[in-house]
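Here is the structure we will look at, set down as structure tokens.
Every protein chain but one is kept in place in this view of the complex.
Let's turn to subunit A:
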């Protein structure tokens, strides 16, 4: 926030006209409506029982049945939905944590050490940034089926711990925020290279690491094609794939619609919590990536 407040204080220039300020606020109001109404609708719909869902006004509450709906969802098919939520948290949480560690180590090495083939290595990784995850889903399936490892936890988990974009961010950030002098000082104090990284560098690189973690967390959480291709056992599904399957069954099993809606609402809560709690880190980290 500090950047914004200093900027406001410095406004000695001409006052903006009432007309342009009103126009700006009108644009903001319309956009707020556009972006928030669908989420509001989802929240309201999740609080209704089946009868109210079709008969009451869609954007306002009828009888408040949110808790009952969640309980029903938890009881439906032995809590399969919460198994999916847990799977997603494991795929995304553990996957993003490991991806962040490896990408930061790689980025740090590319920024702070001179070794043969460094630029080639970096360029290959940069090429990886331009290869979209969906394009790799089928090739990954071919690889995993060669070793008979499709339809396993690892077939979805292992590919998601590689983040070329993370390496790119980490390298830029390490170059600009970990001074060579500091690394050298640690070296003179007798600290090993690896220890210096874990005690000194990671502390300075925290904003970049949080950004990489969040990016990867969202990427894995939203990942759909890879689990769709890899998994048959519904006990291994992430929440996106599970809700997709349920949604495609709504025509055959009408009562499932209520579970899709309440499940959709619950599935976005972990991401909102992650973004809100880590806000001050990722905002500064994103700026680094965009400016270069």
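Worth pointing out:
Simple rule for what comes next: contacts are C-beta pairs under 8 Å (C-beta built on N, C-alpha and C of every residue); 3 or more make two chains touch, one makes a residue touch a chain; residues count from 1.
As a working rule, contacts and distances are computed from a predicted model.
Between the listed names "Carbohydrate ABC transporter membrane protein 1 (CUT1 family)", "Cation:proton antiporter", "Methylmalonyl-CoA mutase" or "Carnitine transport ATP-binding protein OpuCA", the UniProt record for the complex's undisplayed chain reads "Carbohydrate ABC transporter membrane protein 1 (CUT1 family)". Contact with the chain not shown here comes from a single listed residue; of A:21, A:50, A:203 or A:235, that residue is A:21. Only one residue in the set A:45, A:96, A:186 or A:210 touches the chain that does not appear here, and it is A:45. Only one of the listed residues, A:85, A:125 or A:186, touches the absent chain: A:125. Although one chain is not drawn, its touching partners on subunit A can still be listed: residues 1, 3-4, 6-8, 10-14, 16, 20-21, 24-25, 27-28, 31-32, 34-39, 41-42, 45, 53-54, 57-59, 101-103, 105-106, 108-110, 113-116, 121, 124-125, 128, 130-136, 138-143, 146, 158-159, 161-162, 164, 167, 172, 175-177, 179-180, 184, 192-194, 197, 218, 221-222, 224-225, 228-229, 240-241, 243-244, 247-248, 250-251, 260-261, 264, 267-268, 271-272, 275-276, 283-284, 286-292.
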